[in-house]
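Worksheet: the structure to be examined is printed underneath.
Omission of a single protein chain aside, the complex is shown with its protein chains in their original locations.
Right after this comes subunit A.
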Amino acid sequence: MTDTSANGQNNAAPKKNSLFVQDARLKRRKSAEKRFQWYGIGAISIGCIFLVVLLTNILMNGSSAFRQTFIDLPITLNAEEIEAAEASMLKTGAYKNIIYAALEEQVASKGVETEMSGKDLGKIMSDSAPGELRGFVLANPDAIGTTVDFSFFASSRVDGYFKGRVERADLVNDKNLDAAHLDIIDQLKDAGIVGLHFNAEFIFGADASDNRPEQAGMGLSILGSFYMMIVVLLLALPIGVGAAIYLEEFAPQSKFTDVIEVNISNLAAVPSIVFGILGLAIFIQTMHFTKSAPLVGGLVLTLMTLPTIIISTRAALKAVPPSIREAALGLGASRMQAVFDHVLPLAMPGILTGTIIGLAQALGETAPLLLIGMVGFLATNTPESFIAGFDTPNSAMPAQIYQWASRADPAFYERAWGGIIILLFFLLAMNIIAVILRRKFERRW
């Protein structure tokens, strides 16, 4: 082919041009292509920057929640004192006095000179200490009469001091702690009995009241979320996949199925709070299920997740080449055999991905849970058994985070960020599972 006139200029006279010279039109096309590439790179960069900023922010604010200031305190468990405490009306109040005495002793033994004593000195300790001590004594009656090394939470102000959140100047108007306390703390820190340690209680513990932020943990709300995910998985997966299979493979084309299809798409776009109020009206007010229970939460989230699962399952079924169905039908398979033996296995990766995305969405949902009463402060009671957990009032991770973020003490703010890290960890884990499952089930045809 020596003729190089085939240049899109059909009616123009044949013109010789070199392959080494690019004409203006080609240059324009090339530059348009380049521009589009830069748009894409720009868009991705902006997305990445946002993501990095968000993640660093979360990690910087939240990682400190996993460490907590502890005060080491050896306590001699005197049998008479404990008997007296158990006999008193305010049991933890009596235990408090045991702790104060031990604290005074400990402070003195480390050579710290102070005029403070008793309750005033005890401000450096968490309010959770007496309860913890009593719990230990009740669980280990044999330990009475011996000296036990305890490690109690320091109060949230002391913890804040260790984490740089609280300065001496801030304490002028603070009736919870004085600068003098911090002097003692500094000396105790040098003596090695006060310090920051990893706090497993934050991951496994229960929520605590407003004045004990140092004790609050995510454990029970993780459990609540876990129960809800079980409910969602057990209900939404079979119902959603079943509905999708019927609509996609069996349902006759009619006005009725059209209406259903449109409504499923609409449901996917309904704000989650609407599902919350629906759950409140139907499950709690009409059917009288236990308020705030993960069972109800799971039911509400099931309603929310269903459209996602149905839509993604239908897309996955649609993507299976019709030749596979024909092959099975041609062999004399019934419709159901064709679907369950051949189409469904091929659609599995898509279905699983959709389901896990739906679950992840449900895991992060807050608004509907607040409407059915699954608020954070309920996450304080460990369920008595596995089954009872479905019906025991509880919270969920995002609701717990929301609750912490709205409390006054800045110590809770840090925990809200920490909670987000845990939530993101679970979401990430679910997405990784989705990827692994998709890889595992993916087959070529």
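One rule holds in what follows: a residue touches a chain if its C-beta (ideal position, glycine included) is under 8 Å from a C-beta of that chain, and two chains touch if they have at least 3 such contacts; residues count from 1.
Here, contacts and distances are computed from a predicted model.
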Chain excluded from display, named as in UniProt, from "Sulfur carrier protein ThiS", "Phosphate ABC transporter ATP-binding protein", "Electron transfer flavoprotein subunit alpha" or "Thiazole synthase": "Phosphate ABC transporter ATP-binding protein"
Touching the absent chain when the full complex is considered, from A:Ser45, A:Ser88, A:Gln285 or A:Gln337: A:Gln337
Among A:Ala101, A:Met116, A:Ile230 or A:Ile324, the residue in touch with the chain that has been omitted: A:Ile324
Subunit A residues touching the omitted chain (full complex): 252-253, 321, 323-334, 337, 341-342, 346, 443-445
